[in-house]
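Below: the structure, in structure tokens.
Shown here is a partial selection of chains from the complex, left in place.
Think of it as A and B in the order they're written, each chain with its own count starting at 1.
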Amino acid sequence: MSDPLAIIGGAGAGLGQSLVRAFAQNGYTPIGLNRSVPDGAAGTTHAVDLSDPDQISQTVSDLIQTHGAPNLVVHNAAKLVIAGFAETTAAHFEATWRAMVLSAANLACNALPAMVKGGGGTFIVTGATASLRGGRNFAAFASAKAGLRALTQSLAREYGPQGIHVVHVVLDGIVDTDASRALHSMAPERMKKPADIARTYLALADQHRSTWTHEMDLGPMGEAF
Amino acid sequence: MSDPLAIIGGAGAGLGQSLVRAFAQNGYTPIGLNRSVPDGAAGTTHAVDLSDPDQISQTVSDLIQTHGAPNLVVHNAAKLVIAGFAETTAAHFEATWRAMVLSAANLACNALPAMVKGGGGTFIVTGATASLRGGRNFAAFASAKAGLRALTQSLAREYGPQGIHVVHVVLDGIVDTDASRALHSMAPERMKKPADIARTYLALADQHRSTWTHEMDLGPMGEAF
């Protein structure tokens, strides 16, 4: 029997590709979905617009036909907008909503019914501090992340009783990627390591049905809740 | 000097029109904005698509030219979708997001700068229990209401220090309107009275700068928090 399928929606150069690698090392057949395929990811990552219902429907349906229902699905797509409200346009609001809420709904509606038929599985959504509260310069990003969290909670309540473990993970602080090292002056040891996050996602996928986590935070030392 | 302007975005036959009436009785010049003008509301309510940035920009700009900057703005527009996730389409997600998040962003970006220049004012957003958490059959509605709450929090943090009182009111339970009496078998005395909600909104607009409320719930007896 082949390894179980793991789909990573939002598989760019940082955390997404780390999840692809970590899942491969832990017995999954991981397939990343991303607007563009990052360098070195050919074969494991497919170019697809997650916010387009038709593209996602076709892609996920193809994957299921080839690999069977996924055991693990991660929604990790995000679009960051940091701007004062006066500089935030309707287009910004729409872009963040498409990248986070609509893409997650598309992924869920194509993957979850197959997972239910397949006997269960885990659906992990990557959140952020902005998922829990708005803030100055985060009107667009926070409204989309909060909307994504509420969608995730709705899925948990609806699909939990059907055997699907739906989890929302709140990532506080900065993930250590090439992009964030270029952007932030923060000491790298204070940045969350993608491999550590991947380890937590794998542990969530391993939780027994009697002991599921539905929400947890992950943040560097000193950023206490 | 003329009465201060109050804009009610989302001024349909239920709570919205009650706010128009209550604000008129309390010294405001209330103008409702609604997709369609409900019976009997001509003159005080304008037909406009709140989710259309251009229409809102033109309408609010005209109102400000005539009446001066508003003292009070209420976002009360909502689109209710109750459906299992399998029956919830991308169009449902988009419709709730447009009706709640985008419309509030449009209203805020046209009203708030004028209010700041005008020396202050109150911006009240009508939320719901779904603003705080998702639930079965509420994936689309809750994701939009939660996004609206995060937008409101972002506005509060950005415009509070500029003298604008931004409040999120969580309405639990059913508002007593003709529509909800037709829809629900609930005893009317357990439904929230629009006039009582209006009284609370007026009290929020009256709060002193040292004593602002940023979030409160309003629900019938027995629906404790």
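A few points about this structure:
We adopt the following convention: contacts are C-beta pairs under 8 Å (C-beta built on N, C-alpha and C of every residue); 3 or more make two chains touch, one makes a residue touch a chain.
Quick caveat: nothing in here was measured; it's all calculated off a predicted structure.
Each protein chain is a copy of one sequence, and the assembly as a whole in this entry counts 4 such copies (shown in place: 2).
The criterion applied here is as follows: only the chains that are shown with their structure count from here on.
For the pair chain A and chain B, the distance between C-alpha centroids works out to 32 Å. Chain A contributes residues 53, 84-86, 88-90, 93-94, 97, 101-102, 105-106, 108-109, 112-113, 130, 133-139, 142-159 to its touches with chain B in the complex.
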